[in-house]
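A single protein chain has been omitted from the complex, and every remaining protein chain is retained in its original position.
For subunit A:
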Amino acid sequence: MAEPKIKYDRQLRIWGEQGQAALEKASICLLNCGPTGSETLKNLVLGGVGSITVIDGSKVDAGDLGNNFMVDESSVGQSKAKCVCAFLQELNDAVKAKFIEEYPESLIETNPSFFSQFTLVVATQLGEDSMLKLDRICREANVMLIFARSYGLTGFVRISVKEHTVVESKPDHFLDDLRLNNPWPELRRFAESIDLDVQDTVAHKHTPYVVILVKMADKWAKSHGGSLPSTREEKKEFKDLLKASMVAADEDNYREAIEASFKVFAPRGISSDLQQILNDNRAEVDSNSSDFWVMVAALKEFIANEGSGEAPLEGSIPDMTSSTELYVNLQNIFQAKAEADCLVIEQRVRYILKKIGKDPNSISKTTVKSFCRNARKLRVCRYRSIEDEFNSPILPELQKYLTDEDYSVAVGFYILLRAVDRFAANYNSFPGQFHGGMDEDISRLKTTAVGLLSDLGCNGSTLTEDLINEMCRFGASQLHAVAAFIGGIASQEVIKLITRQFVPMSGTFIFNGIDHKSQLLCL
């Protein structure tokens, strides 16, 4: 209960001390501190990131006062980066905050090595050309990168990282690891030691459902040539058998057993998601492999050998109706098996490390343990480079989005957000940015968008007039509420990337501020 941690209590309950430590070690660079960038950083500074560097070459003008909370009237005429940085520092003195008064575009151009000092770069309101260049720089330097932009009632967030691996993906709903369909000898023996036909009604209603189901499944298998219920009729029959075993109506443990019986029917072995990770080329490890892939290699061996097709046991059990004694015993049996599995994996990890010429102790026991506990939930996220996406988007996907009603507005905004950059390159301003000439801008934007679509291989595709008009009406404005939304999403993704917990978004998030039917586009 160290004092400074109290203020982080509500977030420590989400990402724990480890996640917090990762945040406090991280150094974040922000490009452009308009409302989108400022709001992104605000959420990160509050959470206690290690350091921030704000980069913006512009001066505060009166227009900024209407959409950016980090500047006020006294800031007008001063460096925007300086003013935003000063306000952010006020929010949390544990954060090291600094600023550089320079335009990101020129920094990208003249000093690419500058970015390699950061854990992560948040690039806001960048044009297409700078995005492409920065993406190349950050990929080269292995610096994580997030793009965010708000534009009228739309905007986007896009992560660009070569590869992001997650051990603690913390999914909301995930089937617990009880092995009811494939109990190991100790669990089977424990179940056998308990008599379900006990006369004592108190004992009967306090037998945990895990024991009930293991025994029932065993009994079923014996009378069905070793197989478990698979057809609808068999499953119903199995549940009826459970119901018939109840001696009183108030037996919660039997009710739980009936509800959990699907866990007996579930297929054995690992999920296709995990199989895909095991099949990944990166699981063939060498001296350049990361700890994650070394552990995956060990996991693969375990599943093929000691695990007989199963991943290491997670080791925890959910709460269930039970006497304290039986529950605690059950918990110990699960934990012992998890520890034994983990030990095997650890030995394999050390052996592999040695084989690839690394220090066999370079991966800690705690790390291996966490990996084993989460083995079924591993995630690997990869992101296409901006260049690849922009020059050769996945065409079938793009065509699908263009014809799918649910996606039509989002993909329309996606195209238009790129078209406005082309427009700006040609006409030196964004469509509708200044007063007057709206009709001309609308027709020019339409031509630009159609041209872009055909460059992407979608000849003949078009966007609705309404959406094109709307984009011109936006006139490159940054509305505070939209910037706060986009900035909120960007900061959330930053946190997931830095803590290496939870699963970051895939693709490009297109914000639809008209009716909130936002979408992720994977192109």
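Rule of thumb we're sticking to: a residue touches a chain if its C-beta (ideal position, glycine included) is under 8 Å from a C-beta of that chain, and two chains touch if they have at least 3 such contacts; residues count from 1.
Convention: contacts and distances are computed from a predicted model.
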| item | value |
| --- | --- |
| Omitted chain, identified by the protein name its UniProt record gives, among "Superoxide dismutase", "Farnesyl-diphosphate farnesyltransferase", "NEDD8-activating enzyme E1 catalytic subunit" or "Trm112p-like protein" | "NEDD8-activating enzyme E1 catalytic subunit" |
| Of A:K170, A:R255 or A:R422, the one touching the omitted chain in the full complex | A:K170 |
| Residue of A:L107, A:L452 or A:V482 touching the missing chain in the full complex | A:V482 |
| For subunit A, the residues touching the chain missing from this view | 1, 6-14, 35, 39, 42-43, 46-48, 61-63, 65-69, 72-73, 90-91, 152-153, 169-172, 206, 319-320, 322-324, 327-328, 432, 434-435, 438, 465-467, 469-470, 473-475, 477-482, 484-485, 487-489, 491-493, 495-496, 502-506, 509, 513-518, 520 |
